[in-house]
Every structure is written in C-alpha cells, then in structure tokens.
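Heads up, one of the protein chains got dropped from this complex, but the rest are sitting where they should.
By letter and in written order, the chains are A, B and C; residue numbering begins at 1 in each of them.
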Amino acid sequence: MIDMEISSEQRQIVDSVQNLLADALPYDRFVPRPTPVPNADRAVFTQFGELGVFGLGLAEASGGVGYSLVEEVLVARECGRFLVSPAVVATMIGVHVAHFAGDRSHAEAMMRGGTPVAPALAFAPAATHFAGKYHLADAEGAEWALLWSEGGLALAHRDSWHGAQNMDSIDSTLTLTRVAVKDIMPPLRVPAANGLWRRAQLLVSAYLTGLAEAALDDSVGYAKVREQFQQPIGAFQAVKHRCADMLTRASVAWNSTIFAALTDQAEGPDADFQAIAAKILASDAAFRNAAVNIQNHGAYGFTGEHHAHLFVKRAHFLDRFGGDATYQKRRMLAANAPSSDAERSSPVDGLAG
Amino acid sequence: MIDMEISSEQRQIVDSVQNLLADALPYDRFVPRPTPVPNADRAVFTQFGELGVFGLGLAEASGGVGYSLVEEVLVARECGRFLVSPAVVATMIGVHVAHFAGDRSHAEAMMRGGTPVAPALAFAPAATHFAGKYHLADAEGAEWALLWSEGGLALAHRDSWHGAQNMDSIDSTLTLTRVAVKDIMPPLRVPAANGLWRRAQLLVSAYLTGLAEAALDDSVGYAKVREQFQQPIGAFQAVKHRCADMLTRASVAWNSTIFAALTDQAEGPDADFQAIAAKILASDAAFRNAAVNIQNHGAYGFTGEHHAHLFVKRAHFLDRFGGDATYQKRRMLAANAPSSDAERSSPVDGLAG
Amino acid sequence: MQIEFTSEEMAFRAEARCWLRANVPAGERPIHSDRALDIREFDLEWQRKQFEAGWAGISWPSEYGGRGVSLIEQLIWHEEYARAGAPRAGSCFVGLSHAGPTLIARGTPEQQAFHLPRILRGDTVWCQGFSEPGAGSDLAALGTRAEIDGDELVVNGAKIWTSYAAIADYQELLCRTEAGSRKHSGISWVICPMDTPGIELRPILTMVGPNDFHFCQVFYNDVRIPLANVVGEVNDGWNVANATLGFERGTGFVADQIQNSELVERLIAMARGRCGLDGLSPAIDDGDFASRLAMSRAEMAGVRAMTYATVSRAANANPGPEGSLVKLFFSEASQRLRRLGVDLLGPEALELSSDAGLTTPYLRSYAASIGGGTSDVQRNIIAERVLGLPRAPRP
Partner (left out) sequence: MQIEFTSEEMAFRAEARCWLRANVPAGERPIHSDRALDIREFDLEWQRKQFEAGWAGISWPSEYGGRGVSLIEQLIWHEEYARAGAPRAGSCFVGLSHAGPTLIARGTPEQQAFHLPRILRGDTVWCQGFSEPGAGSDLAALGTRAEIDGDELVVNGAKIWTSYAAIADYQELLCRTEAGSRKHSGISWVICPMDTPGIELRPILTMVGPNDFHFCQVFYNDVRIPLANVVGEVNDGWNVANATLGFERGTGFVADQIQNSELVERLIAMARGRCGLDGLSPAIDDGDFASRLAMSRAEMAGVRAMTYATVSRAANANPGPEGSLVKLFFSEASQRLRRLGVDLLGPEALELSSDAGLTTPYLRSYAASIGGGTSDVQRNIIAERVLGLPRAPRP
C-alpha cells in the first residue's frame, strides 16, 4: 500500500482549517502600519482549539481527536501557507510533550488553545540537555516555551524564563525574546529517543513547505495578471522557469515531508533519516521560493506592503527551530542510510527498504 | 594609471598567435575517429618557438623576447580558446624555471619549442617538496615535466619519471601518464617565495578564461543560427540569460586574471591574493560555461562530434594544475587581504591598496 | 495515507530479492560499442534468464505474457533490481518499455502475436526512431516522409540519437504519411525491420569516451516497409506514440534513482575513508564536501519520495505533466551528485577507467538534462501545463 494522496476525510480537515484561516487570518492582517504591530494570531487559538487543531494527533482516550501525525502535518502546512504564528506548531507539539510527560491537565489546557506555547529556538541545538540561551518567538501571551535540543523536547513554563529581554525582531509580526533557561532537565520533557522530535521536525517541515507553496502561489498569481511590455510577465521564460523551479522545490519538500511522516507512522527503520532529509529540503524550498517570489514581484516584492517578505522572515524562524540547515546537514551525514546492510539482509521488511 | 585595455602592440601579438592557431590548430583537428587520437599539437611547438611564444616574458638579455607576464597571459588565453595542449602553458613556465635555476641552455631549447614540457598535476599539491605521485598531461614527446607544489616549481627530466604508466584519459585528446618523482628537491627549481608560482597560476587562469570565453562564443554562435519552434534559440529567454551569465563569468574571470597579472607586475602587496582569486574565478567560469555550452547545444553538445565536451575536460586538467578549487579556496582564506591595516597605515602606497 | 506493504507485497519482495541475488549476471555488462554484438548477446541472455524464471515484462499484463504485477510490485521489483546490482535493460529497453507496450495498446492481434513473445523471451532488440536532425526539442517538426505505394510505405529521411541501432532487429519509426501535414497530424507509427534495404547507419560518438558510439544517425533511402507494419491508424501516429507515455507510471527510472542513492552512500563512505588535502584528516572534513554530501543525500531521499508519490497518484489517475517535476529534479540532482563524485575522487577522476568507476558515469550525466526532453522543455511543461502560465508568444 503506497498511498500519499489526501483522503476525503483528510480533505475535510484541511478545508475546515483553510476556511477558518481564510476567515480569521487573511494576509491583509499584515497591512503595514506606522508602528510595528505584532500578530494577534493567538486570539484565534481558542477557535483552533475548538476545531481540534491542537489535539488532532492525540488518541481519543487521551482526550485528543484521535488522528495521526499525518493529519497534523496537513494542518501545519496550511498554517505555513497562511503565515500563522509558529506558536501554533509549538502548541501542537506541546500537547504531545505534556501528554507524554503525564501531565493531562496541562495537555488539555493547551488543546483548548488557552495556553499557547512559544517556540524556543536554541542558541546551541546540539546540546544534550535543555539549559541555555533561547530565542522565543511570539512569546507574548504564551504560557509555555517549547525547548528543543538533542536532549529531546521540553516545556518551560514562563515562570522559568530568566532574564527575558525583548529584541527587535527580523520579523516585526513576531516578537522575539531572549531568555535563559536554567533547568538542565525540566519536569515536562520527552527524551530524544522517544521519537517525538521527529513529529516536531515534520510539523516544522510542513510549515516550511507551506511557506514555499504560498510563495509559489503568490508568484504564479502575480505572473498571470501583472503586465510588462504588453504581456503578462508569466509569458517571459525567465519568470516561467523560475516558477517551474519553485513548484519543483515545493513538490520535493511536500513529498519528502509526507513520506517521512508516513515512514514514522509505519515505524520504518529510516524514520530519522527521512525526517532530517525533509527538514533540509523544506527549509531550502522555503528560503529559495521566498527569495524568488520577491524577485518575481520586482520593487513591489521588496516593500512591506505586500507579504512576500514574510515568507523569507518566517523561513529564518522555522529554519532555526530544532536546528538550522548547517546543523541538519551534519545530522543528515550522521544518520543511518535507509538501505543499510542490516535491512537488506532481512528477507522481508515491514517497510519499503 | 589604470590601463587594462589591450594595447595595439599587444593586439599584434594576440593577432599573430590567433593567426597561427587558426591556421595550424583549428577545432576540426578534433574530428572524432574510430580510435582515439591524442592531439599532435607539439608538432607546431617549433612554430610557436619561432613566433617567440615560449620566450615572450623573458628579458632580451636572457635570450627572451622581452615582454612581460601580461603578454604571456594574453597568449595563454588564446591557447585556451583554441584548446591547445596545456603543454604549451607548462613550456612557457618551464622556460622561466630553467632560467631562474641558471640553466641557460635548457631554457633556450625550451624557447625554441624543441623540448616540450608536460604539466605535472600533483596528487598532493599541498606538499612542501616535489617528491610524490603526479599525472602528466600530454607527456608523449615531452622532455620535461613541470612539477608544482607548495615547495614551488621544478622541472623533472623524463629520465626521472619513475614507473610511468599510461592511463585512459578523461580527455582522449590528451594522454595521461602516472609517474612517481623521487627527488625531494630537483636541481632545476624555483622556490615558492620567488613568486614565479603566481606567473604559472595566472597562465593557467588565462587558459581557463580562454576555455570559458570559447564556450561562450560557441553558444552564442549556435544560438544565432540554430532554430527551434521557428525561431533562433537565442530568442528564447532561457538561452539568452544563460549566455548573459556565461559572459558575466568570463568577464569576471578575465578581468581578475589580468588585474592579478598587473598587480604582480607592479609588485603589489596583494599579488598572492589576486592570483588565488583569479584561479578560483577562472576555474569556476570554465567549468560552468563549459557545462552550459553543452546544454545549449542539446544532444549535439553531448556528442564527441562537436568540441563542446573538450572545454569540460580541459577544465578538469587545468583546474588540477597547481591545485584544484578545493585547494585554492583553502589558500584564498589563508591569504592576506589586499586592504590590510599595514597598508592602510602607510600614507602613500605604490599600488592601489 | 499510508505506506505499508501488504504481506503479498512483502512476499513478492522476498521472492524478487532472492531470485535476483542468485541470478544477476556475474560479469560486467560490456560497454564499448566496438563490442556491440557482445552487448546484444549479454542483454538478450539476461532477458532470457528473466523470461525463463517468469520475471520478463514486469509491467506487462499477463494476457500478453507479462508478469502482470501491480504498480507497487513493479516499484518493488525495480528497487530490488537496482540493489542487487542487476544490469540495466540496455538494448532490451525500447522493446520492453516502449515498443511492446505500444503494440499492446494499439497493435493488431497479428502484430502482437508475432512481436510480443520475441521481445519478452529475449529474441529481438528494438530501437527508437523519433528524433530527427534539426528537430531537437521540437518533435512536431518531424520531416521523415513515407509515401504509400500500393501496400507499402516508401520512407525517405533521417533519424538521429538512435541507441543500439546497429544491433536492433526492429525500430519504432515515426514518419509523415500525409504530405504537407504540419505539427502532430499526418504522422504514422511504423514497425521498421532494420535489415530493410535502403537503411544506412552512421554511428555518433558521445562525449563519454573514445569508443562510446552510443547513438546512430539512421538514413532512409527509399526504404520499403509493408503497410501492414503501421501500428494503429495511418496518420494517427502521434497518438499511438503517446499511448505509452504513462505506461510505467513513474516506475521507469526507479532503478536509476536507487543507483544514485547507493552512489551517495558510497561517496560518503569514500569521503570518510580517504584523506583530504592535508593528508591527515578525512576528506569529509574538507571544505564543502560534507555539506554537498548531506545535500545530495537529502535530495536522493527527496527523489524517492517523489517517485512514491507518483506511483501513489498513478493508482487513481493517469499520469499528467507532473512527471516533469521528477525528471527535472532528478536529472539536475544527479548531475550535482556525479560532479561531487569526481571532485571527491580528486586526481584519479582524470582516469576514465579508474577503479572508482566514477568518471565515465560523470561524463554520461551531462546527458541527464538533455535526453528525454531538456530541462528547458520540462520547465516549459511545468509552467504552462501544471501552473497554467501563458504560453510564450509564437512568431
């Protein structure tokens, strides 16, 4: 069974999320104002909660909706497309961390969307513990921060954020806060060996893929209507070929992400390998498509009046969440190849080897 | 005085070399034959000698023509354009090595073109001596090999080539011979500190630039006449823009090479820096233009019936001569920057700092 | 969504793996074209061996003698095929993947009965006659003409880039049967016996090596072919040629993809084992090699995900222009990988036949973005047919 097509049930989930986002969080919420206005996306987190976004992949017995990682990936991709605060991704993951750590009440509060979780971007993602310096993204109003290092994933309550300092953010729609965490091993945590980091990695990859896809859509839409030299710019081969390359990258990113998610679901021996590859490809697609999209828009793309720049800036945030491309490439080389000899020598394998 | 334009006297030198090459060594000497035919370029080396190619940059008092490195660079560039055996470059350099080593009679024999010098591509260019394994390019009929390492430059007589072994060459128009050299310090040598290595580096860069330029010319010529979909392919923006990028790279390569040569002539403190930069840029231009030229020709470019592939293959040889791009990048980082504080603090400098 | 193999599929994999490991030819496939007959014999023998064991025509329906397995089993087969180091189909490729499937789709019972068994059991070699000198990416500019003279076609013209023309028994030949027709109309798809008088071959040297005459130019001088050799309707050849486009629905290049994945692993091992420039630390610590290796590893994982997605989509719909995405990405990623291989290899890369065996395929990789539709053509297809961008103005 190789089924990478979105089922009709999954399509319904995607549609309902898209409807909510198109309604509550359209791009024009980023219309520039004289003074920077951070996003107010957390105002709709309770609506997300009601829709089941935050408990999507948690078993019903645990209070969740009972779908899987795959459905979470589909939702995270839409969040990337709509440039939703990455706190949405951190909250989705946070629910699992709280659940695994046995804290049902906090898990439930997060699922309701009442206690947003801010992504914590580690200054040193290669550390095997959690103490250290972090950047929190969109932490205003957040109750928790999601720490992520080679030690695994952990939730740090806002009371444990030391020396919080607001910095000018590269993305003025996301606040940026420097904090120090002193707990080597916070109580609510999941060790890396558990594999939850893969879920986190794939939600981040899905968000990055959403950025890459939305940048493509933005370019294609513009190329069809914007005229130069009496023809739509999409008729120029240079623009046309750039759009084709954007689709290629977005398609590679998406298929790698969903393939990795399905591998994780099937407990394939190459789940780590695929999750790392997906992040590298999704991050590359997001950065490059975002830059090309600005170029395709010309001077307009360079303004703050259009949202093209936000795809670039969000890519910088998400790239760092869980460790940036430099770090991921190092992990890619350290991972075990999918077609290892061990797998080969087994006459029958559970997953395509 | 900033004069990077070719003077009328220099133009005459270039013209006479071009005339000889167009006459004696046209591209159609590479018409494919059922069995590989190495080039017979050395047959015209005595004509090169008569024209003064090999003694061009040596002082008249030393038996040379009395021009400078700049004129040698101009000639090496033409040799690259015409895909002349790289032994021509090695022989040009060999004359200087023999001269500096005080061996006038060998220098004179080389100048006459009677004793070709084969380029020796070191397996370990970072060695500070000369013993080791080398590939000789086009060594059949050569009297000497030009060794090149961080120890400097040296001439190894063919009697000192140990265990010579002919290998199948990536470029069937150039024989490839593995040899071992046992002399740590051969008698005819010039230490690196002398700076002659820069001259060698710039002749190689000029040859690589010639490859990049000839690949461009080949593409532009083809794009103007080859029709697809009822128009010359040069009207397609994809082809057009690739050609523009080819010219940009070739232009950067050429200007960097000649700038480095002039800096060397003026004994600028940044002569090393510029010579390394020139090699990196020229090598990059040669490889990329050669590959794009094949692409621009479509299936025809992939054949051995057209000479497009030889630009790629020559680029591999020349890239390795004096150390490949990986090695040059390392040296680039180790070099002193042109605008060092030392230079800045001097109120007046002899060369643009 | 799910990727999990059924027990039947797992059993199929086990069976395929087991048989392949035991039966893959031990010797190297000849590559130089001065040994063309050796190549023919090698390829046909390997095909016969597969036929005898029931593996021939893995993608063919069983009613035509094929193995008749599902698309997923075909994917599994190609994966195992590549991992077992089985030789490429070579001169049997056109018969198995183009000509045979076309006959299945559009041939008469007589054409099928004669040709299909011969292809499957390794009796005949086919070649392709689509591209023409001067036509390049513009296939509709086809100019080889065939006049109908009684019950024969009289063919005049030339084809180019025909692989294995010198050892083929038959050719799938596209020619213009309606004088004055333009573009895609008036073309017929014809079975051309290669021993017909009037056919002449000119081998074309590739850039790969001094004996690599992989392609031929084929000249037709009053070549008389029975009208009964037309497949499908006369003048409907364009549709006939396209009948097989989606035949293998994305699995056609799985073996190549697996080979490239294995190449990445080999290069990583090589970079760990070889010394870098300083002669001390491994090459993987050197410059940008680590980064390029990691990127290639990720890219090849991406290619595999793309292929699985294609196979998944093919279960529900006919393959569309999306195939161009895989082709574009795979060909360019392969070229990066092949270049990385020779860069890592260093000095030995200048040796065409070095033990590492990286130089020849590196040179061959220059064709990846040209053959089967150039990358420019793929980008045009993606932009115009997938994204719906306007076609460029035509003069």
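For the reader, a short list of remarks on this structure follows.
Methods note: contacts are C-beta pairs under 8 Å (C-beta built on N, C-alpha and C of every residue); 3 or more make two chains touch, one makes a residue touch a chain.
Because the structure is predicted, anything quoted here is derived from the model rather than measured.
In terms of the touch definition stated at the top, the absent chain reaches A, B, C within the entire complex.
For the chain left out of this panel, the touching residue among B:Val252, B:Val292 or B:Ala308 is B:Val252. Across A:Pro86, A:Gly152, A:Gly210 or A:Gly301, the single residue that touches the chain missing here is A:Gly301. Residues of chain B that touch the chain left out of the display are 1-7, 10, 70, 220, 223-224, 231-232, 234-237, 239-241, 243-245, 247-248, 251-253, 255-256, 258-260, 262-263, 265-266, 268, 273-274, 276-278, 280-281, 326, 328-330, 332-333, 337-339, 344, 347-353.
Although one chain is not displayed, its contacts with chain C can still be listed: residues 285, 287-288, 290-292, 392-395. Residues 32, 34-36, 121, 123-126, 133, 135, 167-172, 176, 226, 228-231, 236, 238-239, 291, 294-295, 298-299, 301-305, 308-309, 312, 316-317, 320, 324-327, 329-330 of chain A touch the missing chain (whole complex, contact as defined above).
The criterion applied here is as follows: only the chains that are shown with their structure count from here on.
Taking A-C and B-C together, the pair of chains sharing more C-beta contacts is A-C.
With centres defined by CA atoms alone, the chain at the far end from chain A is B. Mean C-alpha position of chain A lies 50 Å from that of chain B. Computed centre separation for the pair chain A/chain C is 38 angstrom, with centres defined by C-alpha atoms. Annotation for chain A: residues touching 2 or more other chains are 236-237, 241. Each of residues 376, 379, 392 in chain C touches at least two other chains.
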